[in-house]
Structure formats: C-alpha cells, structure tokens
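Below: one structure, written as structure tokens.
Removed: one protein chain of the complex. Kept in place: all other protein chains.
Here the chain labels run A, B, C, D, E, F and G in written order, and each chain numbers its own residues starting at 1.
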Amino acid sequence: MRDILEAVAAGDLTPAQAEAELRGYATGEAGRFDAAREQRSGVPEAVYGEGKTPDEVAELVATAVETTGRGIATRVDDAAVAAVRERVADEHLDATVDHRERSRVLIVRADDFEPPDLDATVGVVTGGTADAGPAGEAEAIAAAMGATVERVHDVGVASIVRLLDQVDDLRDLDVLVVAAGREGALPTVVAGLVDTPVIGLPVASGYGHGGDGEAALSGLLQSCTVLSTVNVDAGFVAGAQAGLVARAVDGSN
Amino acid sequence: MRDILEAVAAGDLTPAQAEAELRGYATGEAGRFDAAREQRSGVPEAVYGEGKTPDEVAELVATAVETTGRGIATRVDDAAVAAVRERVADEHLDATVDHRERSRVLIVRADDFEPPDLDATVGVVTGGTADAGPAGEAEAIAAAMGATVERVHDVGVASIVRLLDQVDDLRDLDVLVVAAGREGALPTVVAGLVDTPVIGLPVASGYGHGGDGEAALSGLLQSCTVLSTVNVDAGFVAGAQAGLVARAVDGSN
Amino acid sequence: MRDILEAVAAGDLTPAQAEAELRGYATGEAGRFDAAREQRSGVPEAVYGEGKTPDEVAELVATAVETTGRGIATRVDDAAVAAVRERVADEHLDATVDHRERSRVLIVRADDFEPPDLDATVGVVTGGTADAGPAGEAEAIAAAMGATVERVHDVGVASIVRLLDQVDDLRDLDVLVVAAGREGALPTVVAGLVDTPVIGLPVASGYGHGGDGEAALSGLLQSCTVLSTVNVDAGFVAGAQAGLVARAVDGSN
Amino acid sequence: MRDILEAVAAGDLTPAQAEAELRGYATGEAGRFDAAREQRSGVPEAVYGEGKTPDEVAELVATAVETTGRGIATRVDDAAVAAVRERVADEHLDATVDHRERSRVLIVRADDFEPPDLDATVGVVTGGTADAGPAGEAEAIAAAMGATVERVHDVGVASIVRLLDQVDDLRDLDVLVVAAGREGALPTVVAGLVDTPVIGLPVASGYGHGGDGEAALSGLLQSCTVLSTVNVDAGFVAGAQAGLVARAVDGSN
Amino acid sequence: MRDILEAVAAGDLTPAQAEAELRGYATGEAGRFDAAREQRSGVPEAVYGEGKTPDEVAELVATAVETTGRGIATRVDDAAVAAVRERVADEHLDATVDHRERSRVLIVRADDFEPPDLDATVGVVTGGTADAGPAGEAEAIAAAMGATVERVHDVGVASIVRLLDQVDDLRDLDVLVVAAGREGALPTVVAGLVDTPVIGLPVASGYGHGGDGEAALSGLLQSCTVLSTVNVDAGFVAGAQAGLVARAVDGSN
Amino acid sequence: MRDILEAVAAGDLTPAQAEAELRGYATGEAGRFDAAREQRSGVPEAVYGEGKTPDEVAELVATAVETTGRGIATRVDDAAVAAVRERVADEHLDATVDHRERSRVLIVRADDFEPPDLDATVGVVTGGTADAGPAGEAEAIAAAMGATVERVHDVGVASIVRLLDQVDDLRDLDVLVVAAGREGALPTVVAGLVDTPVIGLPVASGYGHGGDGEAALSGLLQSCTVLSTVNVDAGFVAGAQAGLVARAVDGSN
Amino acid sequence: MRDILEAVAAGDLTPAQAEAELRGYATGEAGRFDAAREQRSGVPEAVYGEGKTPDEVAELVATAVETTGRGIATRVDDAAVAAVRERVADEHLDATVDHRERSRVLIVRADDFEPPDLDATVGVVTGGTADAGPAGEAEAIAAAMGATVERVHDVGVASIVRLLDQVDDLRDLDVLVVAAGREGALPTVVAGLVDTPVIGLPVASGYGHGGDGEAALSGLLQSCTVLSTVNVDAGFVAGAQAGLVARAVDGSN
Partner (left out) sequence: MRDILEAVAAGDLTPAQAEAELRGYATGEAGRFDAAREQRSGVPEAVYGEGKTPDEVAELVATAVETTGRGIATRVDDAAVAAVRERVADEHLDATVDHRERSRVLIVRADDFEPPDLDATVGVVTGGTADAGPAGEAEAIAAAMGATVERVHDVGVASIVRLLDQVDDLRDLDVLVVAAGREGALPTVVAGLVDTPVIGLPVASGYGHGGDGEAALSGLLQSCTVLSTVNVDAGFVAGAQAGLVARAVDGSN
C-alpha cells in the first residue's frame, strides 16, 4: 500500500488509479466503478447504458479509462455517445472512441492501452438481420477480451443449405455464440453438426405468443443437442462467456 | 322422415340409426353421440377415452358402430379396450376390433362398413421414439378418413443428414403432419425444404422450463417458415386436419 | 452455371438475378434476400417491415423485384411505403406499387411479372372490424400465391344468425382462414358447420386477462372441433398456409 | 339472549343451536361452523370435502344439521359419505342423506327441515358429459337455495343446431349457469341468443396449452357477449350466485 | 316485411331503420351495427372506442341513433367526442350528447328516445379514486338499461369501518357491482356481509407482480365468499350483467 | 482452538461438537449440518424433511442435538418421525421428542438444553382450518426462538365480525403472522386495523386459476395496507422472521 | 364530539381537521383522505402519485397537511411537485416542501409539525445505482416514521468483499431493507450473515426472461435464508414495514 501512495505522491498514479488499486473500485459522481473486475473475473467491467443519463455514462466511462485504460459501454443511445465524446475532448484524454452503431456498443481506449490477445477463436453466427444488435454486442466483447472473432451471418434454418456450407469452418473455431431469433432453431441445428461448444443467444424478435424471445429461450433450454444459453438479448453475457472459454483455451486463466 | 319411419317399421333401420338420421345424434346411456358429424364436417366422431369409464367408452363406441358403421376411440387404456371387445362379443356385432397399443387408438368396423378412400397422401414425420404416441394417433385418423398415409420416422434435427435424404419423398406428398418434441425445431426445418403444407404437432416431451410441449408449441407459433399447428399431443386434431386437406385435394368436399 | 454467366455478359440477366439463380439468395445493403424461397417452398419471400428502417425495406423490396419480378412487404408504415415508391421511381423500375393501407401490405410487381394462378378458392372470414388488419394480410398473401380469395366478414358469434346464412357458401370453398378476436369462438363454430379445412387466425384484440390474443389462441388450441392455428396476428402465415393448401388442391406442388 | 338460554334450560334448544344463535357459529372438533351464513348472506354454508378427513366432514355436516336443519358437503369421496351415513345412524338423527355421485354433493336434511322455496327458475346448461360434475354441483346448490332448476345438456357448439332448438326455453328462465369445457365457446354463444343473465362456469377439461380450464376461463373473460364468470370447476359458486339472483327475482332478499 | 317497406316509402322509416328491422343490423362505412342486439339480448349495442378512428366512432354512433334512438360509446378520447358532436350538429340530429369524462362513456339520445325504466336497483361500490373509471362505465350502462343506480364510494378495506356503516344500505339493493383494485379484497368482504348478488369488477391498478389487475382478478376467482366476476376493467360488462339481473328482478325479460 | 481440542481429549466435548465449534458445521452421513447458523443469524438450523429419506432426517436431527442441544425438522412424515425416535432410543440420547402432527414439525431437545426466552410476543392468525399446517409450523419456530406465541384462529373475512372482536388483542402483540388462504384478504384487513407489523403467510388452498396459493401471494404483494410476505406455505420462514423481529424487540440481537 | 364542534366554532380547529377527527377521513375534491391512518395503523397515509393529475396530488397533499400536519406523496413527477409548491404558496401554508428527486418522494411539513422520533435504527442496503429509486423511497418513509436510517450502498454480490466489510455494521442495526436488483441474490447473502430481520425489496431492473424484477422477487421467495419480501419496486411498503418494526423495537406500538 505504501508503494501505491508513494506513486501517487510522485505523480505516477492518479488518485483514481490508486483508489482502484487499493479498494478494488473507484468512486465517481455516478457511482462506484468496479475497476478490479477484469483482473478478478476475467471480464472487463462494462457500463450498461439503459436507464442511465448521458452524464452518468460519460462519468463512468471516463473513470474506467482512467483506472483501467479502457471504458466499455453497452446499449448506448446517441446522447450518451455525444456525452462521452465531449468528456474525452474536455479532459484531454489521450484516447480513441469507437462507437458501433448497430450493436450500440461504445469502447474508449487510452492510447497506451494494450489490449489482451488470446490464441483462441470465437464464432458469432446469426440467422438474419434481426439478430444483428445482440450478435454485434457479443462480437465486440469477445474481441475486447482478446479473442479472434469470426462472424458468420444470414444462415437461418429457413434455407438450411447455406448453413451446411459453413459447417467445416464452424468446426475449426474454439467456441461459438449462435443467435436464436423467432423459434430459435438455429443453435440446436448447429450444435448437432459441430463439436465446438455452442452458447445460444436468444433474440427478442417475433410477436404474439412466445414473442420477445421467450420461444427462442425455451427452445434453447429444451434443445435436443448440447448447448448452454444466456438471457434474451444478452449479447454482452454471451460474448463474455465465449471470451472466458477463449481464455481457458489460451491457457490464460 | 316418413321413409325413415317406414324403414324402421320394416326392420331395415334400427331405431338408433333412425334417430341418428332424424336428429343428427343418437342417445345412449353414456351421452349423445353426434352421428352426423362425419357427414357435416368430414371428420368421424371419435370418443375421447380419458376421463370416461370403460363402460362409457364401450357404450359410445357401440352406438357409433350401430349408427355409422364404425366406432373410433382415442386415448383408451386396457380396461376400455377389454370393455369394447366384450361389448362387441356380447351384442354379436359383426365387427372387427383394431387396437393400436402405442398410439392408444381403437377402431371398430362393422363388416359391411365401406371406408372412405381418397386420392391423396398424408405424411406423418417424427424425430424420435418419444413422438410415437401422438404421431400414431394422427396416422390412424388420417387413414380412417381415407388418405394414404406414409410414415417417416427418426429424422430429428440433432442429426440432420437423415432428414435431407428424405426431402424429395416429402415433397411428393400432399400434406404433412410433423411432430415436434423437445425444442420443436423439426417442423420449421421441414417447412423450409418442401412446398407441401406442414401441420406441426407439438409433443409433450422434455422437462423443466418449456417442458410438457410448451417450448415446442411456442416454437411452432414463432416459426420462421410457414406452417400451422395444433395443441400439444393433439394427434387426433393434426391427423383430422390433414385428412380434411386430403379431402380437399381429392375434391370430395 | 455457364449459361447464367453468359446471360449476364449478354445483358439478359442482371447481376442480382444471376446471384439469385446461382446462390439462391441475393445480397443487398440491407441483408440477403432469399430469392429461391418461392421455388423451394411455394411461398413468396416477404419483407417483414417492423423493426426495419424505410431504406432497408425499400432496398429489400427492390432486390425482390429485380430477382423474382415481385416484392412483398408486410407491416409497413407510411415512411416505408414512401421509401419504396421513391425507390421504384428513382430506379425507373417498370413496376406498379399496390399498397393496402388497412392490412399494411405492400406489393410491387414488375410489369412483366406473371402472377401464379391456381384453380382453388380460399375463404377469409372475420367476426368484426377489429379483425380487418390480420385478415387483410392473409387475403393479400393467398391471392399473391394465385388462389381466388373470397372475403366473408362481420359474422361474429354474438349474432350467430348471420353466420348460419353463409354456411353453404363456406362449404363450397377449398380452405378457410377464420379470424378469432376476443374469446376466439368463431373458428370453432365455423369448423363445426363445414367440411372445409379451417385455419384459425387469432387476433390481438381484447384487454385484461387473456388479452392481446392469448385467450383466442388458447381457445383455438382447445377447440372441440377440428382446426389448426397460427400465432396471434400472423395473417401472413395463415394466408400462406391457405395458399399452400390451395396449391395442393390445384395439384401444383 | 335470556330467551335463548331459557330455551336451552327448557330443552327447546340444544346447546349447539344456542351457540349458533348467540355467536353466529358453532364450535365442533373439526373447527367452527358458520351457522349464520345463510341468514346473513343468503347462501347455505357448505363443507368443502377435499383435504378434509372423513371424520372432519361428518363432524361438520352433523353440526350443520343440528344448528340449521341441513348439512351440505361438496367434493366428497366415498369414505366421507360413509362417515356421514354412520354418523347420522349413530346419533339417531332424524334426517335423510342425499348423495349425488356424479357431482359429489352430499345433502343431509333433518326431517323437520323446511327448505326455502323461490318463485324463480335457474337453467344449468352443458355442452357434453365432461361438464357433468361441476354442472351437477351448481344444480344441487341452486335447488337447495329454493330455485326451480332446469337442466339443458349436450348442446355443445360443435353441433350448434341442437342449441338453437333450445333458445326459446332458455329465454324463459330467470338466470342461466352455462358450463364451458375445452375452448369455452358455449356461454358466449348462448349469451348472444338470450336476454337472461348468464353465469359462465369453466370446466377443467382439455389438455396441453390452455388445459385444466384456463382456455375456457380466459375465453369467458374476453367474451364478446355479456356474462360474468366464476373460477374453474367452481360449480358451488356458480350455483349459489344463480341462487342469489333467483332470490332477488323472488324478492326474498 | 311489406309493412316495413311501405313505411319507408311513406317516409315513416329511414332506410337505415328499415335495414335494421329487416336484417338485424345496419351497414355503415365503419362496419355493421348490430341494431337488434338490445331486443335480442337485453343489452344495448355499444361502440368500443379504443382502436377506432374518431370518424369510425362517429359513424357507428350516428347509425345507432338512427336505428335504435340511442348511441353508446365506451373508452372514447377527446377526438372521438368532438367527432360525434360535429356529426350530430352536421346531420341536424335532434339528439343530446352526454359525455362522462372520467369514465370515458358517451351517450347520444334522440330527443324522442324513451329510455327503459326498471323497478330494480343496482349498487356500484368502489374502494378508492383509482376505481372511478371502470365503475363509472358500469354505472352508465346499468342506468342506460333502466336500473336505478346508487354509487357507494371510498369504502376500501384499508379502513373497514366505513364499509360496515354502509352494510344496511347495500343489503337493500337488488344487485351490486363491486370494484376490486390492488389486491381486490373489497368484493369478498362485501359478499360476506350482504345477501345481494355481487359482481366483482377487477381494476387495473397496482404494479409489479400481480399488477394490471391480475391479482384482483385471481382474488375474485378464489374468493371464499360467493360472487361472480368479469375481466379486468370490464366496466361495461359488469354494468350490463347487473342490468340483466335488474331486468330479471323487474320481470322484463 | 487448543481449548477445544483439549476439551475433546478430556471428553468434555464430543468430536461432533468440536467440529461444529471449529468449522461452523458438522459432517454426518447425510450431509453437513450448519451448527453455527443460530449463533450467526439468530435462526436455528432446521432439517427440511421433504425429499429426504427417514435415515437422512434422523442422522441430521441427531447431529443437531449433539452439536447444538436441539434438533428441528419440518415437513416430516410418519416414517421420518419413527426413524428419529428410534435413533434417539438407540443412541441413548437424553432427549425428548416433540412431534406436532398437524403442522408436521418435529423438535428434539436434549434434557440439558436451555431454550432461548424472549420478552416479546408473536401472534399467529388464521382464517380457517385449511391454514392449520403452515400456521402451526410458524408457531413452532417462533416459539423455539423464544417468543411467546398466541394463536388466533377461525377469523376469516367471510364472517368479519369475529375478526373485529379480536382487534384490541392483536394490537397488543409485537408482531403478527397472518395466514392467507384462498384469495388471501385476511392479512390486508388485519394490517388496516392494527399498528403491529404483519407478515403475510400465503397458504396453498384453493383450486383453478390462482390456486395453490398464487392468488393469495399476489394479493399480499398488491395489498393496499402495509405488510411483507413469504412464499406459499413457508410457515418456517414466516415464524422465523417473526422470531427475528421478536429478538429485535427483546433487544437480544 | 361536542368538544370538536365547539373548537371549530372557536376557530381552534379547521372544518377539515374536525371532519378528520370525527369521521376518520377528510373529504376533498380529489377524494377522501384517510387522516386517521397513522393513528390506527402506525403508517402515515401517503398519496400515490402515478395516475393522478397534478391538481389531485396537490389537493390530497394539502388536505393531509391541514388534517395531520404533514403530507407525503410518492412517485411524483415534476408537474405534481410544481402543483404542490404552488398550492402551498397560494394557501399561505406555513409549511416546508422537501422533494427527493431520485426517489420521487415529496414531503410537506407544517412548521409546527412534530415528527415522531423512535429509538430504533433501520438500514437500507443497495447493490448498485439501479436500486436508488425504490431504496430512497424506503429510506424516506422509514425516516418519516421516526426511525434513524443508515444507507449502505454499492455492495452488490458481483464483488462480495465490499459486503463482507460491512457485516458488523449491519448486525448493529435493528432491521434491514435490502434491495434486490437483477437476480436478487443480495438479500439472501445478507440474511445469511446477520441476525437482524431482513425485508427484501425487489427492484425492476434487468431485461428478458425474469426481467422487471420478477426474477428477483421469486428469488426472495425461494431464499435459502430467512427474510420476508414486498412487491417489486414497493419501496414505500418496505420502508413502512421497517418503520413498524422500529416502532415495535421502540416500544411505541
């Protein structure tokens, strides 16, 4: 602890970084940021944008950049993105802002941030354009954890030949996130064709009975092939779980 | 009406047959039997065995044989089958008893009964042995309505190549009943491969969340391909609906 | 394949048409369009308008027109309709735009498109004005598949005499789509009166417990007469399933 | 109060009757019996047999006979009936035991009990034999409250002509209890044909989605005609509510 | 029929009135109006305002006034009210417009309309201000059917003494509609205190689990006292059912 | 730790007691017993009997007696009770076995066990005999934690006067557990009359929609008065929560 | 009663105060205000702001201040706050307005109002910022009832060490309200560590299956530790229940 305090005194550590080191989290106006999460659980802490004001998102992202070199936010709207950009400019942070509009993910990296790099591959498979949002979220997080991510899209079961053409490629990957819109049959069919672990990602498409992803979710839980699942639209969780498997494959956990 | 009464007087019609002609149903100890159902709606009246005593089943089946030449009962247990056999023997009915144990269907035909015969084919497709009961019920009813029924079994999506081998045969049929156990993906995949109408039949297999056929049912309702569905384990309804389509194809309705 | 490429070289095929022929789908900015769907499964691919931007709808409809001669979109709003009209004008497509406001269906036909024509009839039956949207969607699709469609409306069970007057007409049709609003009793009553196959179409009217079409759906699944069902408000699926039956009756599958 | 106690002293009142008069309920080994219920709310207190031991049922019925001249039990099994008969014999009660096997209702009347008699009629309407149990319970209670009860059975909507023949009779009654099995369409159709108040009684028939009476219940709640409903299989409640209406018609409340 | 046509020729009947007499319903631009409903089922046809355009509401109300002398609409918004007022003015209808803002009911009466008048009383009981909308709807309909309606409000069970003070008054009425907000205990408590038939009216207040009236509805169905229920917020149905009981009490059905 | 080991060596502590002291739990054949629970969380560890074999229950109860002087088991059947009695006899435990048949609770106390004694009162209130099981469980646990428990029974809302007579007594208690059968109105009514904290205990009585205690539970959650609740039939939890409040009142936590 | 009326005549009591004394509630334009609630049940009456107009909120709060010296409103929006402030200004009420924006609670106190003061402590514990609204509501009510409230925040189970550091402090409090967002594990973990009564407060965070607080609520009901719960987001109820326990601890009930 003495070392940390001396580093602060010497200006080598900001107070925020020091607090993060000592207490495991940093305190800002918008709440406490769990700066030690990545070190402890292998998953970078991400700011869930929905239900937070633009200022709160910007505050938490800035704290993340200051304490861990990188800030990730999910489900951001345009106002939040603008607030983050403004904050980065105002505080003269040496950082780049990467906004993926379709998947609503925002990643800010300090210029000296060294991203993790794993010797492992993650596939993200979708049936159609309705899956793009959650699948993109999964892709962004798995990549942020250091995996090489391959995207295989538009292989829905309504036209199964396209999927069959991709089987050999899918078998070469280390772990798959497979999106499940409507009735959610795609992950079941994929898991019957490959020996790669499949993480199902139900997507809130569809309408009427079983809509909002409930049919897909229950289909994944009842699948006659082997797979595990996450909640509806939980792209972050699916991508991070794939990232944890990639870390295990890489031997880094 | 005069004709009918004279036929009764002459012994050419039993009173039960006469009542059925005149009122559209026949009265027995166990309730009224809708003898005109087949003529009116194209579907033979069937006795639903569950929740009825063996005597009630036997009584209703005997009334059906007397008034329409054929009696059909579904979901019968051993006691009901024995009661029907005893009744047929006791009343010296010139009839044969056909009991399909796996699908729990019982059909009694008077020796002079002329079954309908349609120039149309119905396919009944299953993924595994758990689908045998409801699928067998569907098969029995469609056949009783006069369709030629072909059974395609053990083509579950966990091993999709077997299904692909059958696609050409499936395209040649006039209408398909496709069973849907567990997550219920099979009818969706089939309907994407053929231009035959598909009637999904959810089966109450599986356990936990979405068990008892609920996941399969909601999957059929959300299917990204075109199909209609019946209730869980409603083999009779699926088979009869296929039979009605077969009648339309045959031109007999 | 050589033929196709030579046709492209000769200008007889656009590149989009060639891709559709060769790969079974065409790639545009808004995703892949399954151009072979109609040929493979008998049902024209339709663009589901909800959740897509006007530009995406216009892009996909234009691709459909280019590759198959016809583009169908469902659940379109005014902005999407405007975008499609503008696109047709901009690209000088020789095509007519048909927009059915109540059912929110949009059909664009190239001037040289020859629609299918089936020797089979589909009835679309409604109980009241609340059923107009989904019923109109069903009507549009069945007609697009080549069936002759008859609309029988305002025959709700609250005033059953009007329905009874229509029974003979209903019996003459090959297949019926019957809308089911509120408690959904209409398809059950109809199916008891005719020997035509009935496809129930639950409609999301009503409020409170069992509202949003859930009461109607469960009533269709529990019906004491023979019918199959589609999901709540799934007019496209009901109409297409009726179209598939009409194709079977016509002998074209 | 003095009068009551003097009547006890004189032997004109048993202690149980006195307690019932004074406190509104009588205490026995199996709990307190609400002896004043009929006087206060117009509905005779009935013992719900399920989940009680035969002895408890017998004890409570005997208390009811002693304090109010009549004891009613619903959902009784054979053991409970035997226990009540034994109790009546053992205690030399001057009472007759009336057991309705199908509806599982048991009514014990003291010989000097004067049943209420209302100038009002209640109709109990069923679609098929599966409705017999709850409908019989409703019939028994409405009759016990003094109404003249007419039973109209086997008029299910699958064969609607039989119902139409009964409409004039149904319009002549003061209030109707209409059973609703499977999809529960019957009360809706009846209420559209008559100007008599209809109380829907959902019955736990059916299977799969919406089974156990849930489809029927939600159909009643969403009915496009005017009616009120009770819980699934709540024959006692439906009959008693009809009895209360009959009392209002009679002018006795 | 000849009489009706001659009356039209003589100008004593409008064509709309004639059509309503002959066919039981009148056709307008916004659909068919069931003009015979009141005569057949005792309940005036009402236009359900939600999901209809102002013009449709105005059209249907005007048709009702023309054919039956009175038009009732429920769940109307301000635009619909304005459209009706304008229509009445434009067509110089000799009619008064009565709009109850809180309960969103609109009643238009032709000046020569003679409202029904029953010798029977209906009580409408509420626990708090949140019940005002549905209760007002019930009150309006019961009154329109001719009953004398008494409103007893703010007697929620959280402060039960106020209810106890009203018991004698409640016992004097012929039938009660009792609103059930939040946990819905009020109708149960009332039904234990009176011998008047109670119709429970669940109200969509509350939040979280069991919110939107579901807790109240299930509480009414499980009530340990005798009552029947209608759907959540179905004030029209509750009031009309009370009106039907009032008609039975009056002897007019 | 040395002390404990020396006490074992000296025979003052059994090995089981020593393990419990040192590790916070004791290991037996049927699993680990959380011997420190009472000390840590104020609630005695209890063995949940359902789903365990008689031997497992006996083993765990014996371990509890050895390590804490008392063993409590809930939801025990006759076989489990017999197994416990045999075990106590076989091992010559100086202990008394207290079995409450109705509430299925079993308490074994070593002869030298000194039960806790709190200066606080808990009321357990029921509406009828169906509530006896869970209410008895609550009573037993609250008493075992040292509270003085008063039982107020048969005060159901169907006959509300009996409850009103008890209000003054209820206000004198420190905390109330109020059972909620059927529609669950009783705790709401009680909480409106007293200023004592009320813990609602939903009971799995009732049938049909909202049966198995779900209506009561949702009614408690939506209550218009202030109370908290536990799960359906969770008598142990309700009693223990009341016991914790009693401890707080006593000042012993 | 004479005293009260004389006090009114003398100007010592306003008519509103007199009515509240005599009838237990005060009548205003927006409904009746239960002025005796606090005296009878220990909980101050609060105005639930959602679904009420700003004027109704202002009216009811003003009545509360006039009759009890304090007015509390929950779930108020900005318009309601403005209306209250204007009302206080307009009527020259000697009162201070306290608005807590995050928890949407508004408290108006007359200058001579003496708040209750209890010798008891309530802890309000949260896992993250998403819990702030309901937790703040609980805090405000418990404080208004006189308890000393301590807030312990940001101790979510994703980073459990922070919680462990607070255990000793939590054990010193008299009763805890513990918020439960997402999966709702926090109250279960807390209740296993302390001997203080825990009231779980599920919060409507999360998305997909089990979202809107349902997962948290069911987790609280199934907790393997002892706690009771309130409905989702029912911060008022949780805080008031904690206040009632605090009153019991203080000895003031």
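Simple rule for what comes next: contacts are C-beta pairs under 8 Å (C-beta built on N, C-alpha and C of every residue); 3 or more make two chains touch, one makes a residue touch a chain.
It should be emphasised that the depicted structure is a prediction, and the values quoted were computed from it without experimental measurement.
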Practice task
Would you mind spotting which of G:Leu13, G:Ala95, G:Ile199 or G:Ala215 touches the chain that isn't drawn?
Solution key: G:Ala215
Problem - Hidden-chain contact residue, picked from the options G:Gly181, G:Pro197 or G:Gly243 - result: G:Gly181
Exercise for the section: Please give every residue of subunit F in contact with the chain that is not shown. Expected result: 24-25, 30-32, 34, 36-37, 40, 50-52, 56, 202, 204, 213-214, 217, 231-234
Problem - For subunit A, the residues touching the chain missing from this view - result: 40-43, 171, 174-175, 191-197, 199, 217, 221-223, 225-232, 234, 237-238, 240-241, 244-245, 247-249, 251, 253
Fill in the blank from the handout: Where subunit G meets the chain that is not shown, the residues are 127-128, 156-160, 181-185, 188-189, 192-193, 206, 208-211, 214-225
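Throughout what follows, only the chains that are shown with their structure count from here on.
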Exercise for the section: Could you run down the chains that neighbour subunit C and subunit F together? Expected result: D, E
Exercise for the section: If every step must land on a chain the current one touches, say how few steps get you from subunit E to subunit G. Expected result: 1
Practice task
Quick one: report the Å distance separating subunit C from subunit G, using the average Cα coordinate of each chain.
Solution key: 54
Exercise for the section: Go ahead and note the Å separation of the Cα centroids belonging to subunit A and subunit C. Expected result: 38
Practice task
Please set out, as single numbers or ranges, the residues of subunit A touching at least two other chains.
Solution key: 128, 158-159, 208-210, 214, 217
